[in-house]
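One structure is given below, represented as structure tokens, and several questions about it will come after.
Note that one protein chain is taken out, while the other chains of the complex remain in position.
Here is chain A:
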């Protein structure tokens, strides 16, 4: 790498949770690689990607943890959740059950993450798969989702299509923004093997994320 010296950057750790099949891996890959595949293998344990973006005047590194959806893997969460700056909850707007389990994911995360101030911990809710069947198979209304967000301390809400790349960038920009308010400044060594995803991106984004 060109810069061996240690630089102080903002590292934001983001955990993505939600039921199996709601599109967590697809969302992350659409955001990081601008790609969509119909067929990702099921995520086992947790996968890990990074992306650098500019938020206001600051360069931040998002460290995004993609988790397994099945309940069996919950108990292994603690190791992954520790030190998180933001938690993204994902559900499928076409499947009621994936919305009903949001309370579990929310509470289980706070229980295991061991955060300083659970009340104030930043979450973002994403309702994915708005493209399916032209919106005709929707089971959860936007109003219902927004009500849930309001009842959980005004969680920002985004409806996305990972398949079409709709609103994905906006949702994750909001994640970065509110995670930064909760930031952990850490020393990161930038050395060793570089990955294609680590190019800094200049982004034109709306300046606020509350919706």
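Everything that follows uses one rule, which is that a residue touches a chain if its C-beta (ideal position, glycine included) is under 8 Å from a C-beta of that chain, and two chains touch if they have at least 3 such contacts; residues count from 1.
In this text, contacts and distances are computed from a predicted model.
In the listed set "Rab-GAP TBC domain-containing protein", "McKusick-Kaufman syndrome", "Cytoplasmic tRNA 2-thiolation protein 2 isoform X1" or "Proteasome subunit beta", the entry agreeing with the UniProt name of the missing subunit chain is "Rab-GAP TBC domain-containing protein".
Screening A:20, A:103 or A:141 against the full complex identifies A:20 as the residue touching the chain left out. From the set A:68, A:124, A:140 or A:155, the residue in touch with the chain omitted from the display is A:68, counting the whole complex. Counting the whole complex, the residues of chain A in touch with the unshown chain are 20-21, 37-42, 44-50, 63, 68-76, 79-80, 188-195.
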